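Of the protein chains in this complex, one is absent; all others appear in place.
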Amino acid sequence: MLTVRDLRVTYHSGRTAVPAVRGVDLDVAAGQRLGIAGESGCGKSTLASALLRLLPPGTEVSGEILLDGEDVLTMSFGRLRAVRWAGASIVFQGAMHALNPVHRIGRQIAEPLLLHRTVPPARVQARVEELLAQVGLPAWRANSYPHELSGGQRQRVMIAMALACEPRLVIADEATTALDVMIQAQVLELITRLTTERGIALVMISHDLSVLSSTCDRVAVMYAGRIVEEGPAREVFTSPAHPYAAALAAAFPTVGDEASRLRPRGLGGDPPDPAHLPPGCPFQPRCERAVARCASTDVRLRPAGAGRHAACVHVDEEVAA
Amino acid sequence: MAKYLATKLGAVTFSLLMVLFSAFFLFRLLGGDPVQNLTRGREVTPEQKAALRRELGLDRPLYEQFLSYLKDTLSGDLGTSFEYDQPVTELIAERFWPTVLLTGTATLLAVTLGLWLGTRAGWRRGSLFDRSQVSLALTLWSAPTFWLGMIMIMLFAVMLPMFPTGGMVNPRVAPGLLNEVLDVAHHLVLPVLTMTAVVYAQYLLVMRSSVLDELGNDYLVTARAKGLRDDLVRRRHAVPNALLPTVTLVFLHLGGIIGGAITVETVFSWPGLGYLAYEALRAPDLPVLQGTFLVFSAAVVIANTAADIIYRFLDPRVRAA
Partner (left out) sequence: MTDGSMTEDNVAHGGAAAGSAPVAAPDGAARHEVTTKAASIAWRRRRAALARFWREYRRHRGGVVGLIILAATAVIALAAPVITDPDGLDVTKATGGVLDPPNREFLLGTDEQGRSVLLLAVWGARISLLVGVTATLLAMVIGTLVGIAAGHFSGWLSAALMRITDWFLVLPRLVLAIALAAVLGPSLLTIIIAIGLTSWPGTARVIRAQTLAVEARPYLERARALGAGHWHQMTRHVLPNVMPLVLASTTLEVASAILSEATLSFLGLGDPSRISWGTMLSRAYGSGAVTAGSWWYLLTPGVAILLVVLSFTLCGRALEAVLNPRLRGR
C-alpha cells in the first residue's frame, strides 16, 4: 500500500545543496513490515519525514510516494492534512521533546481523534482510555504531563497516539533507540503485536540491524542516501551480500549466539559527507573488498538472489557463480 | 505550595525592608541636611533652625531616626510635602488612580499588540513582515519616550487639533457621567499611544525570541504530522510554550514602564504619580520624592514576585518541582 519511486530529497543550507536521499525505491504491502537500517546521516530519517511531507520548507523533493495509490507529493494541502495520521502516522524517537510539555497526555492523544473525527466527540474520552490500555498504561495517566512519565512510558504514549486514528501504515522512526534494553524489548513487542493484530503496515527505521531482522519481514539497508541492499530480513542479517550490510550486521552480536560474538567487528573511517560524496560507490573508501571498478562506476542495485538486491559489483560474480 | 508562598512572602518582606532602608539612605543621608532644604530661600535665624532640628528629631542618633522613620512609614505617615503642605500619603492617594489608568491601559495594549505581532514575526522568521516588524520595534525602542510624547502633541494637538495638549480633564466639560468618562478617554488617547508605542516594542522582541526558541522543537513536527493546520500548530502548540518566559519578562519590565510613566505624565501634565515626582524634583520637595520613590520601588518588588508566582502556576514542569 506504500510505493516509493525514485525519491530524491535535497536540503539547501545557504548556498550548499545537500542530497540526503538519492533515488530510493520501496514497496510495502498491506500488513507487511519493512525495516530500514543505516547509521546516522544515511538519510533514513529524511526518508521517514518525506513520506508525510514533513520536511522543512525550501527542501527539494522529487519522485513519487504512493500511499494507497495517491501521490503524497502532489496532493493538495487539504488532502494531505486529512491523510496525515489517519492514513499513515509516525512514532518519533525520544518522545521527550516529541510531546508538547504543557499539554496533558490525554489531550494530546485526543487531538488527532477530534481533528480527523475518527470517533464522535462524546466517545473521545473512552477511546483515549482504550488506547492507553492497549499500550499497557492505566487510564488515569491521561491527566499526566509528559515530564511525569518515564522514557518507556512516553514512547508507549507515542504508540497509542499513532494508533488513534486507525491508520493503514505506521512509521516507527528510531522508536526504541533512546530506551534501555529491557524497555526496548517491551516497546518493540508492543509495536509488532499491535500492528499485526490490526493488519497495519509497519516501516521501522533503526540503526540496529539485529532488531530489524527479528521484527520485520523485509529489510533495506541505506548508505549515503541510497539503498545498498534489500531482501528478506533474516537472510540479509545472516548472509548479507553488500559489504556495508555485513559490517552493520556484525556490529550487533545476537544475544546467545557464540559465533556472532567472536566475529570480527568494527568499521574504519566515517560515514561520507552527503555534500561531498566520493565518485563511484559511496562505500568504496571504507570497503575491504573494493576494487578499481568501485571508484569509477556508479554502482546500482542488482539482483542478488531470490527477492534480494544489493548494490555491489561483487554480487554479479557471486550470482553468476 | 503553602511553603513556597510563605518563602516568597518572606522574600518580598525582606525586599521591601531593603527598599525602605535605601530610601532612608538616599534621602536622609545623601540628601543633605533636611533643615537646610526646608529653609532654602527663606530668612531663618540659627535659633529657629535649631528649634526645627529638635522638632524634626534630627538631633537624635541616626539609628533612632531610622527606627522612627520605619515606624512612621509603616503606619502610613510619609511626612508632609514642602510644596503643598499636605501629608504626602494624601497626595499619593490623590494621584494614584490616574497613574494606574494610564499605565494599566498602555500595558494592556502593549502586551496584546507586542505578543501578537511578536508571535507572527517569529513564526515567519526572515519574511518581509518579520523584518519590517523588527525594524519598526527597534526604531521605536530607540526613541526617548518623552520625545515621542512631544511629537504626538505637536502633530495631533497643535498642528491637527484633534486631542488636548495635556491634563486629564477639561474643567469646562458638560456634567454627566458619560461626558466625564468620554472627556477622560479623550485626554487619555495621546499619552496611552505614546507609552504603548515604546513598550510594545520590548514585548514584541521578547515574544519573537521565545517563538524562535520553540521553532526547532520536535513536538511541533508531531503536531504537523497529526494533520493540524499551520496556524493551529502555532496557536495551540508553539504559543503556549513561548508564552511562559514572556509572561515573566512582562512583569519584570514593570520597572521600565514606571520610568516611562514619569516622563509621559510630565509631558502631558497627566495628574498622576509620575507628574507628582517631577514636580517634587523641580521644587525640590524631598518628602514627596521619598514617598514616590517608595511607592514605585514597592510596586516593582511586588510585580517581580508576582512574576515568579505566576510562572510557577503556568509551567506544569515547574509546578511539580
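Each chain gets a letter, A and B, in the order it is written, and its residues are counted from 1.
Basically, contacts are C-beta pairs under 8 Å (C-beta built on N, C-alpha and C of every residue); 3 or more make two chains touch, one makes a residue touch a chain.
From a predicted model like this one, the values you see are computed outputs, not experimental measurements.
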Going by the stated contact criterion, tell me the shown chains that border the hidden chain.
B
Full-complex contact with the absent chain, from B:T89, B:N170 or B:S209
B:S209
For a quick check of understanding: of B:L78, B:I92, B:A106 or B:I153, which residue touches the chain that isn't displayed?
B:I153
Please identify which residue in B:V199, B:V239 or B:I258 touches the non-displayed chain.
B:I258
Considering the entire assembly, which residues of subunit B contact the chain that has been omitted?
15, 18-19, 22, 26-27, 30-32, 125-126, 138-139, 141-147, 150-151, 153-154, 158-159, 165, 209, 212, 254-256, 258-259, 262-263, 266-267, 277-278, 281-282, 284, 289, 293, 296-297, 300-301, 304
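Please note the rule applied: only the chains that are shown with their structure count from here on.
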Quick one: report the Å distance separating subunit A from subunit B, using the average Cα coordinate of each chain.
55
Subunit A-facing residues of subunit B, complex:
217-219, 221-229, 237, 240-241, 244, 315-317, 320
Using the touch definition up top, name the residues of subunit A that touch subunit B in the complex.
49, 52, 54, 80-86, 89-90, 92, 94, 97-103, 111-112, 115-116, 145, 147-148
